[in-house]
Structure formats: structure tokens, C-alpha cells
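Complex shown without one protein chain; remaining protein chains in place.
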Amino acid sequence: MQFLSDNAAAVHPAVWDAMRHADHADMPYDGDRLSQSLDEAFSALFGRPCTALWVASGTAANCLALAALVPPHGGVICHRQAHIEHHEGGAPGFFTHGAKLILGDGEGARLTPAEITRIAAAIGNDVHEVQPQAVSITQTSELGCTYQPSEIAAISDTVNGLGLALHIDGARFANAVAFLGCDPWLACQGAATLSFGCIKNGAMSAEALVLFDQELADLVRHRRKRAGHLQSKGRYLAAQIHAMLKDDLWLANARAANGAAQELAGAAGERLLHPVEANEVFLRAQPADRAALRAEGFGFYDWGADGARLVTAWNSDPGHVAALAAAIRRL
Amino acid sequence: MQFLSDNAAAVHPAVWDAMRHADHADMPYDGDRLSQSLDEAFSALFGRPCTALWVASGTAANCLALAALVPPHGGVICHRQAHIEHHEGGAPGFFTHGAKLILGDGEGARLTPAEITRIAAAIGNDVHEVQPQAVSITQTSELGCTYQPSEIAAISDTVNGLGLALHIDGARFANAVAFLGCDPWLACQGAATLSFGCIKNGAMSAEALVLFDQELADLVRHRRKRAGHLQSKGRYLAAQIHAMLKDDLWLANARAANGAAQELAGAAGERLLHPVEANEVFLRAQPADRAALRAEGFGFYDWGADGARLVTAWNSDPGHVAALAAAIRRL
Amino acid sequence: MQFLSDNAAAVHPAVWDAMRHADHADMPYDGDRLSQSLDEAFSALFGRPCTALWVASGTAANCLALAALVPPHGGVICHRQAHIEHHEGGAPGFFTHGAKLILGDGEGARLTPAEITRIAAAIGNDVHEVQPQAVSITQTSELGCTYQPSEIAAISDTVNGLGLALHIDGARFANAVAFLGCDPWLACQGAATLSFGCIKNGAMSAEALVLFDQELADLVRHRRKRAGHLQSKGRYLAAQIHAMLKDDLWLANARAANGAAQELAGAAGERLLHPVEANEVFLRAQPADRAALRAEGFGFYDWGADGARLVTAWNSDPGHVAALAAAIRRL
Partner (left out) sequence: MQFLSDNAAAVHPAVWDAMRHADHADMPYDGDRLSQSLDEAFSALFGRPCTALWVASGTAANCLALAALVPPHGGVICHRQAHIEHHEGGAPGFFTHGAKLILGDGEGARLTPAEITRIAAAIGNDVHEVQPQAVSITQTSELGCTYQPSEIAAISDTVNGLGLALHIDGARFANAVAFLGCDPWLACQGAATLSFGCIKNGAMSAEALVLFDQELADLVRHRRKRAGHLQSKGRYLAAQIHAMLKDDLWLANARAANGAAQELAGAAGERLLHPVEANEVFLRAQPADRAALRAEGFGFYDWGADGARLVTAWNSDPGHVAALAAAIRRL
């Protein structure tokens, strides 16, 4: 009964089907029909012109985006708990050729306009200090919290007002949109680039890097190749993404995962460390509590000394979820 | 009737099956059972201790290998027509942080011990000139030629005698071994690293980066993550590679592709620009010749002003091959 | 009456003389007699085998050192207020090809063994988190505080015990040794590399990068060239450094600067923000206080909203110092 992560869940049957249908020969790299129609699919989804490129990991999507937004001598403002800062093995430094992550704080691993403004104001405008040229936020955040559309709008205004560009790490963007129930664009409005996550949500090996600032497209295409991320049989990646978008599978899957998390949240009650707004549940759990849960067969990660992180997925077993909820109540 | 490339061919049924069987949950990244058993599989194949890591492209395999062998201020001796020099969009410069490719010549896109020695000797041993620290050769070469085991041995001796390390780009290593009919190790003996190609040979999205110098393993693992190439559902890549190795599917597929190429070579006769030792056929073909072939429905790339490149694959349709052979004879 | 910084002070007459004496032709780059004898000079100074290379800035010295100690995917633990983090325009990211600075805290901009241990322990030993491979401290620190020999020894033990390497940014190392009155080695014992500052202390354009770990020498020589820092008339830089070492000019100059700072410190009394252990004085000074000092003709930088930073130099005019001390007392 695994609640370790959503990042190793099985592949959704519709994704498998789409991959199998891509088996006929077509042009290599991204010259195939499926890859070539991604722009159109995302332009329809977001209601504005987009360029969309498949890549094989969220790290690649995020870091190609950052490298398109900042020069090697520039900086990216992000939250201290951002995935790009903590869990990408230094990939931002690699893809950007050494640009600097400039760290801020904020509840629920979310930045605020005030925090962004404060950070930018503290940096002397000279060559001795690294100048920020972009801001990166995560929607859903690393602590399972979402930015409301109004918060996204306010951040965009702030970021753009400072002359910076906004990147959104959307490894769990689907969970955010499912939670917010809003038009997808409202959950990322004003961003220059969005890493549109699929892998945690039922795909196998494809994320979509969506460029709202289409002037970046040529550069990102070159950088994707240069990073070894232009797979020759790209049609199998494009097929996964199309399958996720078709009939809003991405939202259905996210709703399933979010629903399971809400069930756990209801059981956790006062134990919750953060509001549960997606598919991650952080709860206060002493070592003895954790041992008790594990003794019942539940898998999850510790969260600091006195906490636990539980992650649901598109295919979390309802019986397992109910059992875990009951076990939490018994603590 | 496509002979453009082997890099967009369909996925072999046994590979599909293996991927489907990997669908049950397991540890993320490369912590799963399948990824963890790659070392063993390749150690058995090559008869010596190996570390083997999946990556999603030949470019990534080659460039992670080079980055492990040379420091940013170092150099890699390779053939002027090497894939790493010509068709990887500058990826070697990216992964190695600016190391230099030092170009040599040789028939059939193959380097010789003498050429390697000549190049190394011409470089002054000072800080003004970039010092080579590795040699990269391609087995099968970019012109469809193979190195004989004795040639590989001689190159290894030379390279190691110079204090350098040998990398082998084996995007079509299977075709070389199938052609040579030798023990796999003899086709790459003395190499520190081998990019063991699967994608052109029936897999979907997985190459194996094989490290014979196992001291490189820790470094390559970190670099793979840092390059965004540590996929979270890595078991689907490992499954592909295991499927290729099982019952020597890799050799069977390569033999099929090589056989088709031999059929074309037999038809080409005097038109051949290079000996056909794998699955690529380069033939003299005037624009009118090429137009004639294309008029019959054959797809292929021009090769310079007066040539054509024909590439067969594991699943080349025997009828198409026979038809092309006949068409070539009619030229 | 400038107390802005020591980084633009005049060149000491003995340094001028040494440069003039270097005017005769000699070998280019670092092949000249003066450059070639730097190793010997520093080996004598520190009582152990050293390699010493001139470079033209403290930034270059620090960053070449870090690049020798950590790979591109590695990290460097340093204080949040370290010069390498704040005022080198991202140079560490450039020279190391994207390695990460991992920030810690500590009074007086000094790290402690406990803090280093805490930081290292918090980093998971996997490929997802950047692994530290070096620690960098600044002696004298950016807040004008020195590490006692016992503190340096304890840090070295900790750093080496963790399997890391120690770099010391010694832009004001002379001021530290002058303050401590100890054998120079005791002020940097256990370090692998030391940026031995000369420019702030009476030289024009030469710092010495001292390598106690001599296995780094070959690598640093290549990297210095590759960074455009191997000047062709290097003898003029070597001459500056030799002049600083001769008859302990480096200590005499530092003592002069430290003495001036002590005079100011005595006047500042309760206003001091940090103990004055070198040539920098940080004092509480409201905007009105600062305006009053500036009205009397004193130049200095603000330090936050309510502070001032006063820096003395080897050639601070005693009259100016006395006048400033009197002015501070009048506040």
C-alpha cells in the first residue's frame, strides 16, 4: 500500500493505447504528425498561441525553460523549498551554465508578490551582484498548496513589472487546475513558460514544455537537442501527451488523486501541517506514529523528525486509501 | 518504402511486452528491480564487471560518457565525420562544459592507431593547447564500416599507451557484432565506456551506457540526474534493454537489418562508395538516379551531390528491399 | 578623506620598484624567473611545499580554487555573507561550471564546525541533492572578524573529517595574520587552497593563489590559461607578490591598516556592530550620523539602514584617521 510518491505509478491504459497507435513509421525526432500537432493542442487548451515541446522529465522541462529565460550570468528567484533548488541535482546550474537561484520564503512553499519585490529590491544594480531575470514558482507547490488565480495574476503583474519573466513548474499542474476548477490559463496566467506535467499523472515518460512566449521556441529547440533530449522516436512521447489531453484525461486523473488526498486529509484533521489542495498530505506524525502506520503495511516518506508525507496518485487503490485514512484516525 | 533511417522504426513486439510487464509499481528512478539488474546483464554479456545505465538517447549516452572521461579543459580525439562532431547539436560541448573535439581523418570514417598517434604528437604539451584525454570512435562507423577486433585491439593499445581513455559510440554496435560474428567484447575491447545502442535496433527510448571503467559510475549517475535524464519511471527503459538482450534479440534484429543491406549492396555493385558492413548503404547516384528511385516510391537521403544513403532496419519489409534492389539494378 | 574601501588604494613604493626591475626581457607567461620562484617563496613562508600562481583578482583566485576542488555537479559550503556568494557576479558558477554554493550562518560571517556539520548532515546522499565537496571560509571574514588558529584547526578537522576540502578566501589574510600575530600557517592550517590577497594591501594587480594540495597544480594551470588569466608579461605580477613578501611588507602594511581601524574602533565604543579584528569597522550610525560624517568630508559606505562601514588601508592618512575618530566621538 504505497503512498511514497506519484512519480512511479503505472501508465494509464489510454496512454498505452496511444503509444501503440504511434507504432507505424513516421518522421524521426519531432518531425512526426503527433509531435507537430502539440502546438495546436496546447493553443486550444490555453486559448492562446503556444509552442509545446515534449521532454522526458520535469527536470529537463524546468531547466530548459530557465535556460531560455536567463543568461548564464543571470539569476532566478524561487522559493527556498522549490524542486529546482532542492531535488534536481544541480540541473538548473547545468542547463543555465551557472545562473544563480536566489531564494525566498513564503508559506506553503509559495512566493508572494511582496517577497519577490523584497528580494529584487535588495539586489544592487551592478555587476558585482547577480541580477535576477526570471522568477520560478511551482503550481501545485512542493507542499501541496495551490496558488489561486488571483494570486497567479498578482505574481505575474509583479514579475512582469520588474522586467522579469515567469516560469511555472507544473509537475502537478493538473492537480492544481483540478483543485481550483478554473480555466487552465487562469492557473498560470502571465507565465512565459510552463512545465506541464504528465508523468506523475498517468503518462510514462513525457512532459510538455509549453512556451507562451513563442519567441523562445527556436532557442529551446536547439537546447533540447543539445541536452540529448531530442529523442529520435519522439512520436511515442507526443502520443502520451495527446492521450493526456484527450477528453480531459489529465483532469480526471488529477481529480482522482486529489480525491484520495482529501479522504486522507479528512482523517488527519488537526495533524495536517499544510492545507491539502492537491494530492499531497503532510501530517504531524511522531516516529511511533509512523512506525504504527508502516506496521500496517503503508509506505511513505518521513517529513522531518515529526512528520510524514503521503502522496496519492491517479490510480491509488480506494481500498488502500480508506485503510490508510482509518489507520490515521486510529493514531 | 522508407530507407531514410533506422532511427524511427517501429518498436519490436518483445520490447512492447517487456514494457507492459513493467507496469506494476516499483521504486522510482533507477531503484526498481529492472534497472538494478542491468549491471548484471551487461557483465554477463561482456564477461567482465560492468555498470550499465539507461538513458533516452544516443546523444545523451555519448556525451555523458565523454564528460566522465575528460575535464572541461580537455579534448577528445575523434573522426571528422563522427556523429558527436556533426549531428549532436553541440551536445559534447554542453555535457563536457566546453571540452574540445580534436578532429582526425581515416577511411570509412574510422580512425587508425597511426592517425591517433599523429594527432596526439602534434599537440604541444603546454597550457596553450588543449590536451586530449580521450579518443572516441564509432562502431559501426558513420559510413557503415566496422572495426575488426584486431583493429579495436590496436586502437585500444594506442589510446591507453598515450594515457588516454577510449569511448565507443555504439549506436549501431549490434550491427557491428552481427557483421563480425565475434564475441561482443572483442568488438569494443579496451574501451572505458560504450554507448550500447538499442533505439535504432527495435527499442523505443532506451540506450545503455556501459561503463567498463566502473570508477566512473558514481560520477555518471550524478551527471545523468543533472542532465534531466534520470527518468522517474526508469523501469520502462530498463525493460526495453532487458528485452533487447534476452535471447540475443539485439543480434537477431541487427542481422535482419544487415541482411537487407547486403541485398542492396549486391544490387549496387560498382556504385558502392563504401564497403557495406552493417545496415547502411552509400551508393553513387546522380540526381537523375535519385529522382528515378524516388519516383518509384523509395525514400532516402541524398549523400552529397552525387550520392544516396540507404538505411535498413530490423523491420525492413523484405518486399521493399527486393524492390529497391531491383530498382538499383535498373539504374 | 576616503574610508570607502581598501581596494583602490595606491600602490606601495616597494611594489613599484619591483615592477620596474622586472622590465628587462624574460620568458613570457609564467616562464620568467620571478614567476618560477613563487613556489619557493610561499613554501618558505608557510613551512611546507606550496605551489603559488599569480592571478589578477581575488575573484579569479577564489574561483579557480573552487573549480579545482569541486566538480561541476558538486557543491561548496560557505557563509551566507561570503564574498563568493554575494559580490563576485556569479563567478563561482562560471568557473565551476555550475556547482552550487550551499549557504550557512554564523556570527561575524564565520562558519563553525557545528554549522558545517549540520549542513552536511542535512543533505541526502543521493543524486537528487547536490553533494558538497568543499568548504570555503574567509580569513579575515567579510565582517572584519578573524578565525583564531584553534578555530581554523577545528574547522579543518571537521572539513577533512567529512571528506571535503577547505578553501580559504584570504583577500585580507594579511590583516588576519597581523591581528593574530601568529605563524601564517596557523591562520590557514589544513586548507587545500588559499587566496593570498595582495591587492588590497599595497599591490596593484596580483593575488597569489596558493595550493597546499599540490596535486591541483596542473589542473589550475590549465584553468588559469583557459580563463584568460595567464598574462603574457606575468613577471610584473610575480614582482608585485615578491615585493609584498620581502621583509614582511605584507605584515607591515596590514598592521598599519589594522592600527588605523583600532583607532576608529576605540572612538566608536558602543557603536560597534562587530569586534574590530582587522581593517574594517562596522558601526551603528543613523542616517543623521552618516550625514554628519559626510558633511565633514569623510567617504564611506552605508551598512544597511542604520550602519556604516569604514575601511582603512595600508596608506590611510593618520590625520584623516584621527579626524574621523574625533568625528565619531562627537556623534
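Labels for the chains are A, B and C, by order of writing; each one numbers its residues from 1.
Convention: a contact is a pair of C-beta atoms (placed from the backbone, for glycine too) under 8 Å apart; a residue touches a chain by one contact, two chains touch by 3 or more.
No experiment lies behind these values; they were computed from the predicted model shown.
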item: Residue, one of C:T51, C:N175 or C:Q231, that touches the chain absent here; value: C:Q231
item: Residue among B:H21, B:R48 or B:H87 touching the omitted chain; value: B:H87
item: Residue of A:M27, A:L219 or A:L272 touching the missing chain in the full complex; value: A:L219
item: Residues in chain C touching the chain absent from view; value: 2, 4-5, 7-11, 16, 20, 23-28, 32, 55-57, 59-61, 63-64, 88-91, 93-95, 199-200, 204-205, 222, 225-233, 235-237
item: Interface with the undisplayed chain - residues on chain B; value: 72-75, 86-90, 93-94, 96-100, 127-130
item: Touching residues (missing chain, whole complex) on chain A; value: 71-73, 97-98, 127-128, 131, 219, 221-226, 230
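The definition used in the following text is that only the chains that are shown with their structure count from here on.
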item: Same-site or different-site touching of chain B by its copy chain C, using the half cut; value: same
item: Computed distance of Cα centres, chain B from chain A, in Å; value: 34
item: Chain centre separation (chain A, chain C; CA means) in Å; value: 42
item: Euclidean distance of C-alpha centroids - chain B vs chain C, Å; value: 50
item: Contacts with two or more other chains, residues of chain B listed in rising order; value: 222, 225-226, 230
